[in-house]
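Omission of a single protein chain aside, the complex is shown with its protein chains in their original locations.
Labels run A and B following the written order; every chain starts at residue 1.
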Amino acid sequence: MGIVFSRGRGIASLEQALQEGWVPPSEVEVRGLDSRLPVYPVSAETLTDKAVLAKARRADRFVRMSVLAASDAIQDSGLAGSLDKQRLGVIIATALGPHVTTFNFLDGIIDFGDAAVSPTAFSHSVHNAAASYVAMTLDVRGPTLTMTHFHFAFHDALLLARAWLDEKRCDSVLVGAVDELGTVMEYACGRMLKPAKDGRIKPFAFSLSPEAVPGEGSVFFLLTRETSGAAYAAVEPGDFTPGSFPAGSGLLLTDNSGMSGDESGYRVAVAGGMQAASYMPVFGSIMTGSAFQAAAGALVVKRQMRYACPVQDNPHCVNICSETVAGPVSNVLCLRLDCRGQGRTVRLMH
Amino acid sequence: MGAISAAGGDIAETLECFAAGRRNLGKVTLFASSLDYPVFEVRRPFVYSSKYKSRTIQLVLTALDEALAGAGLDRDMSGRRVGVCMGTTVASQLNDVDFYQSYRKEGAAGMEPVENFLKGNLAEVVSAELRATGPAVTVVNACSSSSDAIGVALSWIRNGICDLVIAGGGDELNRIPLCGFGSLSVFSHKPCRPYDRDREGLNLGEGAGVVILESERSARARGAVPGLFVAGYGAACDAHHLTAPRPDGSGLETAVRGSLAEAGVQPSEVCFVNAHGTATRDNDKVEGSVLARVFGTDAKVLSTKGYTGHTLGAAGALEAVFSALALREGWIPASAGFENKDDEIPIGAVRERTAITGQYAVSTSLAFGGNNASLVIGRCS
Partner (left out) sequence: MPGISREEELAAIRAKLKELLVSNLNLEGVKPEQIKDDDALFGEGLGLDSLDAVEIVVILQRHFGVEIKDMEKGREIFRSVNTVANYIYDYKEGKK
């Protein structure tokens, strides 16, 4: 796995963040909003790496986050030397794409006219720019595909990766997710969402109008058919069926983070008795946040460690993980619901 | 199958346009722009204009209706595990210039464009229109988006994820890519000339293509007798450059050979290739060299972009439909715009309407960003 997020880069940063729990977000002045917006941004220092980004001179933050996370996933796997790049595929999920560069491109149209716009900005404003750079940096010669959806892009990316592996189209697949912050997006978040005044995303409030702290980042997984010593977990994407989370030795992670409206549907899901947690308050509200939660879940399985919920507001008295505890975790189930009550899951198994 | 483009509002009109060799291009009328490159706009009005603001969605739903009617399927697929996989480029972006201009100028903007954007994921809209439950994926892979969408659909069916998939893609003619591709200096000021010695670049177009893919078992269960099928899909990345193809074409060659291997088809069994053929100097040279290597210099090659322009996210699906139609009808149109063979390209395109009798065709797509896709389409004998 590889990850770039507000708490840094790499699995050690992820582990540290899960151990430390919630930290206050940054606050940013956004033109057009009356109050400062709490956000979890990726720092400029995190995106500095001359070696990995050698071919990314013109790349924007959207691409840089992706390239770093993808490269780290390969290194982290221990398989860097043995991967056949002709048989390696890349699937990237994004909800909003490289919107910052899209608006930079529109600046060109508005300021200079249709005939004097930047070709560099245009070619980086397309959703598949990240996959292109990941392929160029890592010399990936298998199929590359970018998909977009506001809720289930990551889940469908996993589904497709499994299909590619099953039909032997690839021997391994880099599956990633990336979404970024940006001024216009922050303005829209401030207008359309409910920014958390205390900076805390409260997954277990199951609110009809949940609070949000917009975040950004990228996370990648290297998936193979066979397990290896360095493997974190077996992965299985699936559909949500109500009542499918009985009490047991698993851990249920809910992907709600204030980004998608009414979260009351999650209350039904947690009623089955399985211990629940959510690490979304560590990552922020990201539309492809399910990928980040899956990374946390994979670490839970690998380390056999249930990390404490970073935000433990629990008005409905759900059985949540309130302390970090080592102990057997047979599987982790990540759940994502959309506003119509449709749901998808990612099961991570030891 | 369903198709809408400048060549025609449906399949029948398109075939008639191909037969007549008519090229419906003209100046941009859909929006104001200082750019005067010729484009291929769809002139026909749309059924869905009042329900959806997005022209791309309207194009796709129009093609969808034709595909459903042709397949004898009801629009209401409630409760059926039907997948939807659509390719696009423009429809995935929040690129409303008025919205952004308002925010830049006033520090405020109405949220309606954002709300429409958040409700406008192409595959999700199609899935909701059909009341389908099943995966709904929007592929944003630049020029190979809808070829890849069909490839995804094939994987879903082969892996038992769905029995039926609505696949394809669409893109409207939009000011943003017009400006963007203009800045990349890839446009021609004249009607495009794919594979021609004197080609100067591409013309932008718009449209949508939809295919309904179904497992054999599901088709038999409802008594349907399919005549055409997707036999194979191959995809491979150049890993070379954001906007230029790998000069040796190795990515495309891998994709083409991969699709043939998957289909169990020899190059000699392919009766024609519907090439990506954008008419840029780079694309046609690289692609032509690969096609000559794989299929031989005598292979029949055409580019239908001379009739539709480059429809970006719709291109792969439209060209898959055109390839399927050609197999069904037994002819391919002249490769509009091709007159003189380029000595630097080992293969030329067909100059006139040509009869074809084989069972298989290949359709290729080369995307900005370096992905290459190839589909093998077959006709049931």
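One rule holds for everything that comes next: a contact is a pair of C-beta atoms (placed from the backbone, for glycine too) under 8 Å apart; a residue touches a chain by one contact, two chains touch by 3 or more.
All values derive from a computational prediction rather than experimental measurement.
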- Touching the hidden chain, out of A:Ala17, A:Ile74, A:Ile91 or A:Val117, is A:Val117
- Hidden partner chain, touching residue among B:Leu61, B:Met77 or B:Leu242: B:Leu242
- Task: Extract the touching residues of subunit B with respect to the undisplayed chain.
- Result: 183-185, 241-244
- Note on the structure: Absent-chain interface residues of subunit A come out as 57-58, 112, 115-120, 123
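Convention: only the chains that are shown with their structure count from here on.
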- Intercentroid distance (Cα basis), subunit B paired with subunit A, Å: 30
- Message: With touch defined as at the start, can you tell me which subunit B residues reach subunit A in the complex?
- Response: 33-35, 89, 92-95, 97, 100-101, 103-104, 107-109, 111, 114-115, 118, 121, 123-124, 133, 135-142, 148, 151-152, 155-156, 158-159, 161, 175-185, 235-243, 250-251, 254, 367-371
- subunit A residues within the subunit B interface of the complex: 31-32, 85-86, 90, 96-97, 99, 102-103, 105-110, 113-119, 122-129, 131-133, 135-136, 138-150, 152-153, 156, 159-160, 162-164, 166-167, 169, 184, 187-188, 191-192, 342
